[in-house]
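One protein chain is absent from this view; the other protein chains keep their places.
And now, chain A:
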Amino acid sequence: MKVTIKKWTGVATWKWVANDDNCGICRMAFDGCCPDCKLPGDDCPLVWGQCSHCFHMHCIVKWLQSQPVNQQCPMCRQEWKFNNK
């Protein structure tokens, strides 16, 4: 039997691979977006600290901006350093 494909539709799913389901700051799902964004994905990415804790980038940046000195991870209070690996 010969089959001729007339049409196909590609479907893909994606998810962030993080230790947790929700951002500890805004409590929204990591696979969703922070409350200031409308669309999840590359526009509202996750970032990790060297302490291994993870947040929506917009949430942690907003927090760090409000802490002029002693920028610490809100989870573990270790000094916050972006994990650039």
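The rule we apply is simple: a contact is a pair of C-beta atoms (placed from the backbone, for glycine too) under 8 Å apart; a residue touches a chain by one contact, two chains touch by 3 or more; residues count from 1.
In the analysis below, contacts and distances are computed from a predicted model.
**Student:** If you had to name the missing chain as UniProt does, which of "Pre-rRNA-processing protein", "Aspartate--tRNA ligase, cytoplasmic", "Protein SDA1" or "E2 NEDD8-conjugating enzyme" would it be?
**Tutor:** Looking only at the record, the undisplayed chain corresponds to "E2 NEDD8-conjugating enzyme".
**Student:** What chain A residues would touch the chain not displayed?
**Tutor:** 10, 12, 14, 24-28, 34-36, 38-39, 41, 43, 59, 62-63, 66, 72, 74-75, 77
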